[in-house]
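Note that one protein chain of the assembly has been removed; the remaining protein chains are unaltered in position.
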Amino acid sequence: MLLIRCPYCDESRPEIEFRHAGEAHIVRSDKMADLTPDEFERYFFLRDNRKGDVYERWRHIHGCGRFLNAVRNTVTDRFLMTYKAGEPRPALPDPQAQAAATEGNGQ
Amino acid sequence: MSGNAYQGGANRLPGKGRLTPAKTVRFSFDGRILTGLEGDTLASALIANGIHLMGRSFKYHRPRGVLSAGAEEPNALMQVSRDSARYQPNVRASVQEIFDGLRASSQNRYPSLACDVGAVNDALSPLFSAGFYYKTFMWPRTAWNKLYEPVIRRAAGLGESPKEADPDHYAQRYAHCDVLVVGGGLAGLSAALAAAESGASVIICDEQPEMGGALHFDTSIAVNGETGFDWAQKTAARLAFMDNVRVLTRTTAFGYYAQNFVGLTERVTDHLALPSPDQPRERLWQVRAKRVVLATGAIERHMVFPGNDRPGIMLASAARIFLNHYGVAIGAKVAVYTACDSAYEAAFDLQDAGVRIPVIVEARDRPGGTLLEEARTRGIEVLTRHAIASTKGRLRVSSIAVVPAGASGKGRDIEVDALIISAGWTPSVHLFSQSRGKVAWDAESGRFLPGVNAQDCVSIGACAGTDDPVALVEQAVEAGLDAANGAGSEMSGRPVIDIDHEGSDAGSWSAGLVGAVGAPESGKAFVDFQNDVTAKDIRLAVREGMHSIEHVKRFTTNGMATDQGKTSNMHGLAIAAETLGKPIPQVGLTTFRAPYTPVTFGTIVGQSRGVLFDPARKTPLHACLETNGAVFEDVGQWKRAWYFPRAGETMHAAVSRECRTVREVAGLFDASTLGKIEVVGPDAAAFLNLLYTNAWDKLEPGRCKYGIMLREDGFIYDDGVVGRLAADRFHVTTTTGGAPRVLHHMEDYLQTEFPHLDVWLTSITEQWAVIAVQGPQARDIIAPFVDGIDISDDAMPHMSVREGKICGVPTRLFRMSFTGERGFEINVPADYGQSVFEALWERAEAMDACLYGTEAMHVLRAEKGYIIVGQDTDGTVTPDDAGLSWAVAKKKPDFVGIAGLKRADLQRPDRKQLVGLKTKDPTLVLEEGAQIVADPNEKIPMTMIGHVTSSYWSENCGRSIAMAVVAGGRSRMGETLYVPMPDRTIEVEVTDTVFFDKQGERLNG
Amino acid sequence: MRKYSIFAIAREAMRGHKGWDRQWSSPEPRSSYDVVIVGAGGHGLGTAYYLAKEHGIKNIAVIEKGWLGGGNTGRNTTIIRSNYLYDESAGLYNHALNLWENLSQELNYNVMYSARGVMMLQHNVHDVQSAKRHIHANRLNGIDNEWLEPDAAKAFCPPLNISSSARYPVMGAALQRRGGVARHDAVAWGYARAAADMGVHIIQNCEVTGIRRGANGDVTGVDTARGFIGAKKVGVVAAGHTSVLMDMAGIRMPLESFPLQALVSEPVKPIFPCVVMSNTVHAYISQSDKGELVIGAGTDQYTSYSQTGGLHIIQHTLDAICEMFPIFSRMKMLRSWGGIVDVTPDRSPILAKTPVKGLYVNCGWGTGGFKATPGSAHVFAHTIANDAPHKINEGFTLERFRTGRLIDEAAAAAVAH
Partner (left out) sequence: MDSPVGVERLHPLHGRRGGGAAVGLTPAQAAVRISLRAKPDAVSALSGGLGLDLPTRPKTAVVNADGTRSALWLGPDEWLVIDDGEHGGSADLVKALADTGVLHSAVDVSHRQTAIMVTGEAAAETLAAGCPQDLSLKAFPVNACSRTVLGKIEIVLWRMADDMFRVECWRSYSDYAFAFLSEAARDAKA
């Protein structure tokens, strides 16, 4: 069971309080009615599905109820960071800082 | 057995061991009543009684005795029971503690353990080479299922499954700590003590009944001036006394999951004669630790040589535990075959206890330190660079044949009644590997050791390759202090743990892998005892192209038995490497997977059985409905009243009566399970505009409207009636099953797509009990109870909502109908639901109204052509498909689903559209799910153009009615289509979906 | 290739089994091939086999990052059935089932296809409606699937709890008698042996690091850990890792990869004669020929390539198993493991050409790809050989997510595996 830091509760909480909500930073057009089929496919169906660090959404559904974003490595399942919904996509921490974080607590 | 000088078995040595001679325990094995001592395992008690033959192997049914004294045991698996329901197959005799009344029996044998007809497999073993079944049993084709497979299945499988439901219960606990120490040997206890005294919260667990680990058998180590084992007990007691420490014995850490989440299983009662009924049988601990200290020790390997599997042949450490802990001699004349120094300690202990040691067969050039000299001083013959070529003894080893290493020939026979073996020790890196840490090959000591950590853990002691006790304690204390420090504890202090060690250095590790020993090739030299995998099998696998160790494992089944290769994996790897001519690390190591030892399903399930398997949600009216004879159906987690049969009534009759009564008089229906969401805020209407296809701006407060919600891809997601209570407040309803996901869906959009809107969502599903009163008399039924609301048709027309009181309690009163009749849905605060319902029902019953359930509700709405999302639609239906395009606002610039709806395939004219169906024979009721074809004479596969979504006998129409989705259905009105059934083909006519009161006049009475 | 038979075994038994050949060789890669298949699982090896056998293409390499059969082929719970709802799915899976029935003989390798019946339990009215919709559709498609009342379900699977006091009582079951299980490793090995015998190169421990395209955009080959390997056509058959590989060719896929866990119990004597699945209480179970109960359920909730998952998923699975089969509460979990399954939005696979000429993809099987192995391999070989789909896989395109013409078994409330 993963341990996820909720940026609203400011605490790490067990995975079963959360619901995964897919890839993050997929922008819903403000002109949805004008989307071409290609654009709709990109928006709704195509996913990065990266092996490595991914930006993703979770909802602390059995906690504060908020949606949040996370950067997680899909090979190790380790969270690099979490941040609030609506905040811009952060740059990834540099690998050295990641390594340092690895040395310390998993979370 | 009383009167026996040797309490608890003839092979019990007076004055030896740590059990109390007075505390005897009676148990049975294969029907024989035996006596052991309290604290005995089945294995130690049986050996004490001179019984070495404990089981039969999986494939060849070879007689087997106990190999080990621990969890790694591959051979001595038994069926153990307390009573007929409390029965367990495949129990390791080396782990199961005996208690008064325990019944054990051997398994995988017929008719008896000593005389097993399955042993014919052993004689046929040349045919049963590794993977033989892939090469045969292919002819004739049908024989696999009917002949070969049943035979193979019956031969395999070890013990028998329980046949009765499990009467025991199991507990679970989440636990959190700064430091979890796995393993309570010298290293684990030292680390736990250091961490605990620094103030950290500590959990320490060990799989044995007492802490101590290797101190159980290793009597050469003294700690702080007392025996190691005594120190361990005192330290464990001291730890248990501390508030910040939890000491768990009989507790196995079986799984190491992400972010230091570790599963432990504690065996609570399986060793007790009379457990209290409140005690769970086992308890699952789910531990989240800031740091994990792995002090899991090492497991001794056996020697791989022909005939190495006879009862009486066991690991040196096992013999030493039986002797030093249980006070049991494994034999009177015990030879040694070793490639590791620690077997000498065992031999010396045995000799000191009066056991004859006829020979030590040493595979190496010489043992470490002065062991050779000491053995010779003791008068023990040591044959260095020798091997055992074969053994004899049908049900117990009786002699060994010794040859110089690499030589062939019969060799010299030496009579024995037991043989102890040791090929060195495999560090237990299982949990470390499960944590995704990378193991690294240490060429010097010939073992895999923990390498790079993936999680916040540290390995100490034997599992980390630290052999010297002084260094080990040093390492453990450092690990404990560091762990406490890392968890933020600031107390200082360092426990004093002084080691006095008389034994030899454990030393030489390298010679114990078969590749280095060069054992004779003839005969069966077992690598994996339980699965009967021999060295030859592994060589054969390599010869056949299985060059990955995973292929070798799967082809031979090496390491796949219930012990998961604890003693065999390294041997298998070494033999494969030798055959391939590659170094061991290049051949790889199979992945370690949870669980470390098998874990009872019940323990993992815990409380989630029976009524706690899944919550059964009941409405506030449930009890009254039950009193009134309701039969309930499961809808999601809810229990809903399905129908209300009167005495002697079938379901069909009850539903017909309910349907008729609603249309003639009225009926009461429990609609409480419908999802309800209160949408509040100045932007509430704007938000609903985006979430529903409909437009909401113009809905006046006090009015309601039916709404459709789509997914972004344009398919119907949910529907329901939405009432506007005030300019900034809506009461939204959803389907019963849809309630949680609809709220989640709405929150998603609100929080992440439309956060600029000032609106909040609150689930009020359970705030309100909902009583639907439907039928011509509905208004008359409720009128006397309503307070402050004018419920006349003029003042409160169809699709309106008012707030006021009913029976004196607040209500949100909806005028709406899912039956086509004049109807009200009365929302009252849930705790009042029952009282209000009783008041209404008392009056309604007197007026000859009825209670109706979900089945009648379904029929009534189908008569009117109202759809049920999830029944008449699945996730592939658009509003237009369902005939609901009127509910899609044409002028809105945006709503969820607007883009998806525009895709080419969703605009096709030949999409499946919802229509009505009338059977040509009005008495025939179609089956829901039945498929529809245009050409009844087409051969299979037939072209299916749709299916029946809803179908009922309609008492009110006097005939059957159905709804269906049919390709291009709306352009087929009046067409005849066909529903092919197994026994006949039914003719149907395509109609519109409204079967009753087409003008809708009844909504207003 | 040496023919496998009881007589061959008997002959070998007399000389210590020294005479067996390698089941497949480990050749050095050539500089180029007509077709390179990426991924040596059952689907990939099978594709190579059918390309060689039915389409006359012999210059083929199957390139595998790890060891052959080590992905989802060797990690799944081996359930085989074909009682899918839609014509497209029914056609594909039934094609596979027809091939399963003769696969041991076809490959001269006993894959232990065991038609012991797959029974899908139905626990509420909605379940029953959905099951009957499947049964009717299957019948008209010529696929066996029959309705069993609870008593008949119990008779077919005696350990089943059909008590009406169960939390979710069994209201009936849909039974496909031709459904069953097979031995997963043997499928990969059997295809590998037969393909290698026709000259297919199986190159293990060779990770693909790039998919190269020429000036005109067409595929020219793959970069690998052992250098560049040219290819006229490349078929990606790498369940779980498809997105990663297709990204190398610049194609973003409608896929997400999830951990899928499974477990086995300790072995016991035969107690469980068939396969039982339940979508409502959510688990499935069978008993292997070794005697282990083989158990699985749904995926973890998050995307991952870790091949591990949470204990709570196993808990839910075993809750469901012990609810349906209370006698198994004292059984023990022996081993658990995880695979990576790539899942499409409509839960149906993609077996198709791609926008890149010469590049083909076979993916998106979610939790249920094993059952399709021979059928999938067979039509995928056809698609590669002819640069056009077989009639059976015509609908399983990449384009369907643009047009909206989905094959939505999930939405139709079918089960995923």
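Observations on the structure shown:
We call the chains A, B and C, going by the order they appear; numbering starts again at 1 in every chain.
Convention: a contact is a pair of C-beta atoms (placed from the backbone, for glycine too) under 8 Å apart; a residue touches a chain by one contact, two chains touch by 3 or more.
On a predicted model such as this, the values are computed, not experimentally measured, just so you know.
The shown chains contacted by the absent chain are A, B, with contact judged over the whole complex.
Only one of B:N224, B:Q607 or B:S885 touches the chain withheld from this view, namely B:Q607. Only one residue in the set B:L13, B:A85, B:A119 or B:A171 touches the chain that does not appear here, and it is B:A171. Remark: the omitted chain is touched by one listed residue; of A:Y8, A:Y43 or A:Y83 this is A:Y8.
Of the candidate positions B:P74, B:G118 or B:P280, contact with the hidden chain is made by B:P280.
Checked against the full complex, the one of B:N75, B:S94 or B:T619 touching the unshown chain is B:T619.
Interface residues of chain A facing the missing partner chain: 1, 8-11, 13-14, 16-17, 62-66. Mapped onto chain B, contacts with the missing chain fall at residues 169, 171-176, 201, 278-280, 283, 286, 288, 606-608, 611-612, 614-620, 638, 678, 680-682, 758-760, 762-768, 807-810, 829-836, 839.
Following the convention adopted for this analysis, only the chains that are shown with their structure count from here on.
The touch graph of these protein chains is complete, with an edge between every pair of chains.
Relative to chain B, the chain whose mean Cα position lies farthest away is A.
Chain A and chain C have Cα centroids separated by 30 Å. Rounded to whole angstrom units, the spacing between the C-alpha centres of chain B and chain C is 22.
Among the residues of chain C, those touching two or more other chains are numbered 306, 308, 310-311, 402-404.
Within chain B, the positions touching two or more other chains are listed as 257-258, 261, 286, 436, 713, 900, 903-904. Those residues of chain B that touch chain C in the complex are listed here as 58, 86-90, 126-127, 129, 132-139, 141, 144-145, 149-150, 152-154, 156-166, 168, 255, 257-258, 261, 263, 286, 436, 536, 540, 543-548, 550-551, 554-555, 557, 560, 562, 564, 591, 593-595, 598-602, 604-606, 608-611, 613-614, 616, 633-635, 713-715, 870-871, 874-876, 900, 903-906, 927-931, 933, 940-942, 944, 947, 980, 982.
Residue ranges on chain A touching chain B, taken from their complex, read 1-3, 14, 19, 21, 28-33, 35, 37, 40, 43-44, 57, 59, 61, 65-67, 76-78, 85-86, 104-107. Residues 1-2, 15-16, 19-20, 22, 37-38, 40-42, 44-51, 54, 56, 72, 74-77 of chain A are the ones touching chain C in the complex.
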